[in-house]
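Only a single protein chain was left out; the remaining protein chains are all shown in position.
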Amino acid sequence: MLIITCPWCGARPELEFRYGGEAHIARPADPSTLTDEEWADFLYNRTNPKGLHAERWRHVHGCGRFFNAVRDTVSDFFVVTYKAGETRPDIAGDQAK
Amino acid sequence: MTNRFRTPSGGRIDRSAPVSFRFDGKTYSGYKGDTLASALIANGVHLLGRSFKYHRPRGILSAGSDEPNALVAVARDAARVAPNLRATQVELYEGLSAESQNRWPSLAFDAGAINDLAAPFLPAGFYYKTFMWPAGAWKRFYEPKIRAMAGLGKAPTLPDPDRYTQNYAFCDVLVVGAGPAGLAAALAAAESGARVILCDEQAELGGSLLAEVGATIEGKPAQAWLADTLASLSKHENVTLLPRTTAFGYFPHNMIALAERVSEHLAAPDHDLPRERLWQVRATEVVIASGAHERPLVFPDNDRPGVMLADSGRTYVSRYGAKPGDRAVIFTACDSGYRTALELKAAGVTIAAIADLRPQLHGELPSRALAAGIDVRPGTVVTGTSGRLRVSSADLAKVSGGAVGRSETIACDTVLMSGGYTPSLHLFSQSRGKLVWDAASGSYLPGTSVERERSAGACRGVYGLNAVLEDGYAAGEAAAKAARDTASPQRGATPVNGASSRSFKAEAPDLGNDGFIGATPHNRNPAFAKAFVDWQNDVTSKDIKLATREGMRSIEHMKRYTTTGMATDQGKTSNMNALGIVSEALGTPVPQIGLTTFRPPFTPTTFGIFAGEARGDLFDPVRKTPIHDWAAEHGAAFEDVGLWKRAWYFPKAGEDLHAAVARECKAVRASVGMFDASTLGKIEIVGPDAAEFMNRMYTNAWAKLEPGRLRYGVMLREDGFVMDDGVVGRMAPDRFHVTTTTGGAPRVLAHMEDYLQTEWPDLDVWLTSTTEQWAVIAVQGPNARAVLEPLVEGIDLGKEAFPHMSVREGRICGVPTRLFSVSFTGELGFEVNVPAEYGRFIWEAIHASGERFGITPYGTETMHVLRAEKGYIIVGQETDGTATPDDVNLGWAVGKAKKDFVGKRSLARASMSAPDRKQLVGLLTTNPATVLEEGAQIVADPTAPVPVPMLGHVTSAYHSAVLGRSIALAVIKGGRARIGQKLSVPMPGSVIEVEVVEPMFYDPKGERLNA
């Protein structure tokens, strides 16, 4: 069971959280202007990296807030967690930046 | 011959406390402090089981959790049966009853031993090469035979009545293993004030010190030091000592799982005690002090009862006062074997000879053995043993430069072997630490750490009592400091140990660190000699060589093809020797071959501790409405809907489901019924942007909905498919009372929160789950108004003042209510929302008020029938996650003028309006008495060849008592265009003819709503 640091509440066990998938996929402001291809990319395509992954978590059995995290999907260690709306922090060796 | 092999004194058993026990029906005696294995050895019993594949007689190989052979079933009663327990770990208690396994008809004569004769035809992987003819015979013929032969013990056949509990614990330093390294680490950490948990799998803490007879620590005999140290540790309030507790799993972020055997060792356990307990320990720092396993030597016939690991033989003598035999041959590749020889000799065992694989001897222990007059033979191997159910002699031969000379047969009843030690890397490897090969010691050692852990003592290749103690102490000090400096265990860290600040001045014989990996040379015909690598799975060195010939070059392939290391000891005794044999066969150095992955658990772990108390009603929470007890008192049958118990129907005496539902349905249509709708999900949506938020989340348009009005809302997933529905009341311009389906409530709230927080944080809206706050009572039927009117204050229930689909706030029986005029039956209807704690009170008040109309409580089944008569859908029944609003005739609820809402863009894809989409229709069977089966498929041509093209399926089907016939809802490809057509529902052995109709069977104009 992971320990996850909620930016609002601090470090808590994984059981208090729900995973929310890849982060920083903003819903298009006007979906009607997107082609089917673009819309499918938004809906379904995911980076799914082996390595650092920016992802959403929700402290569902706590403050209820969504927040973002960068986690190494190979080791499952978190590098950083940050509030929703903040940009992905600079991390050395982060190829996605 | 009771306890003929017991030493007159010595060891940690309590000779004043004799214990009587049974093995295979025969009664024996032992002492308190014995294990089943040590007690049997004291009684001269060495035949304990039969091997997995060849059914060869097997004895006791080790004295600990690495035991592959001596597996027994222990039964307290018919239900409390535990198979496959290691006799070396089973603590003796009065009346213990154990049975050997995998033999028929008896342990001494096992018919399965025929396999041993057939062994030449059963090499590694033989089953992949045969049993293929004729096709299908595998399942019918070969497999049942093989399954019956394989396996160890028998599974229990009755439900386990024992309890298991679970603890969570936190500590600064968890020390795994209470041998000298672990004890020293725990001491160091405890003295620094850290919160320490020290666990050990054995019944007593002390590890190797429990069998230490010659050494001194800090000037005291080792066992006296042990007693003092344990006394000191137990005085520390910040120390938790856990004997009989195995650290079996290392999970991410320093979560270590421990299995504690709480009461299994007791003759008559207190009923309040659990059998075992799961500890989930979150440790800031971990010290692994798991020691090392003695390695067997792989030589022909090394599996006969009486052949044992040398240090285990010594342990039986020095810790349990049980001599493994009268006359022993020792085969060793390290000095440890000499210590065994000396201690056995001192206990009165004749040492017939020591065969030392090494050509030259030096060091203290061999000198002492020579001085003691023992026949020591350097450069010598054991090439075989004799004896049917117990070893009776061993063959020794000189080996020089790989050439093995002629064998000499030496009579003995015991062969003790030692190939050196293998550090126990299991937990370190589970923590994802990288192993490194240490050529000097010929072993893998812990390399770079990933989690916050450090190894100490023999498990990292440190040997020698003083060195081990100091290594442990240094690790404990460093771990405590690291835990003080950084509290969070979420990140891995590189452990740095300083020098131990304490000197233990321990004096013990130097055991060196020699050893041997692989199969020892012999002079036997390789076609017939069996030198076992994995005792339990009957894997020989021949099998491993065959696998290399067949191209199994990776150690993973080797493991899987030969099954070496896959037995219940998980390769503790076998892995390194297998690696050595592969290395030799391929001519590849050991570190290039790789190592198989260490997987949890360290030793087999009872299912029960994982399940804990989660059984029956505690398996999942049971959610009950405030009206549940009333329903139960009135005979309701319940159905499970998610976690909820919902009243399904209210049978009267003699009624079945069908009869009760028919009565309930008629009562609602004719007069009035009441229904507990409290399980519906409820969300309060409040804020200046509430209407805008609703606009974005639901397909409907909300801006124009006036306060005091209700609207049926449809929610889509972003992919355009129906996710949920429910009636929504606008309580105020900035306040909505949203209802959801029973099962969908948490999902809908999470969905809303997701969009609100992450996509539209600019919207000023608050979402609150109010499912548990409101009890909801639906009152439905022509007399509904008359039932409620006398109870309600402050709300005009009149037709004009309170039209259908309205909401009013007021009081009912003095209790605040949000009263909905809404119907899921097609009748005049109301839903009374009251604070949950008044739910039953109001329910009973309504029931009393309705008595004059014969008010009828009804359950979910009647609710389903009534709504189906009206063609109202149930999300999850008419829809299945692949339906658009239009598919289920909800196109009208989609706000076409709205620029955007969740799911809108997806609805624009061509596929979403394809003409052959499945659409909701009604079905009427030609024979009105025939009720279709929900899930039945609908076809145009039932005579078409398989695969028969299918048009859709029946989603709901009931007998309608009011209509006097069956009705059904279905989704059918292009269904709306098929209204009026006859289609077929093929059933096994018959075909049911149906007509496609509008999905509306009762009061199509909706006049009754406004009665």
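Letters A and B name the chains as they come in the text, with residue numbers starting at 1 for each one.
The working rule: a residue touches a chain if its C-beta (ideal position, glycine included) is under 8 Å from a C-beta of that chain, and two chains touch if they have at least 3 such contacts.
Keep this in mind: contacts and distances are computed from a predicted model.
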item	value
Among "ABC transporter permease", "Thiol-disulfide isomerase/thioredoxin", "Sarcosine oxidase subunit beta" or "ATP synthase subunit b", UniProt-listed name of the chain not shown	"Sarcosine oxidase subunit beta"
Touch criterion as defined above, residue of B:131, B:437 or B:712 at the omitted chain	B:131
Absent-chain contact - pick from B:160, B:734 or B:809	B:160
Contact set of subunit B toward the excluded chain (per top definition)	52, 79-84, 120-121, 123, 126-133, 135-136, 138-139, 143-144, 146-148, 150-160, 162, 164, 249, 251-252, 255, 257, 280, 432, 526-527, 542, 546, 549-554, 556-557, 560-561, 563, 568, 570, 597, 599-601, 604-608, 610-612, 614-620, 622, 639-641, 719-721, 876-877, 880-882, 906, 909-912, 933-937, 939, 946-948, 950, 953, 986-988
On subunit A, residues whose C-beta touches the chain left out of the figure	1-2, 14-15, 18-19, 21-22, 36-37, 39-41, 43-50, 53, 55, 71, 73-76
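Simple rule for what comes next: only the chains that are shown with their structure count from here on.
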item	value
Approximate Å spacing (C-alpha centroids) for the pair subunit A, subunit B	28
Residue ranges of subunit A touching subunit B (in the complex, touch as defined)	1-3, 5, 11, 13, 18, 20, 26-27, 30-32, 34, 36, 39, 43, 56, 58, 60, 64-66, 75-78, 84-85
Of subunit B, residues touching subunit A in the complex	251-253, 255, 280, 282, 432, 450, 488-492, 718-719, 750, 753-755, 757-759, 761, 899-900, 904-906, 908-909
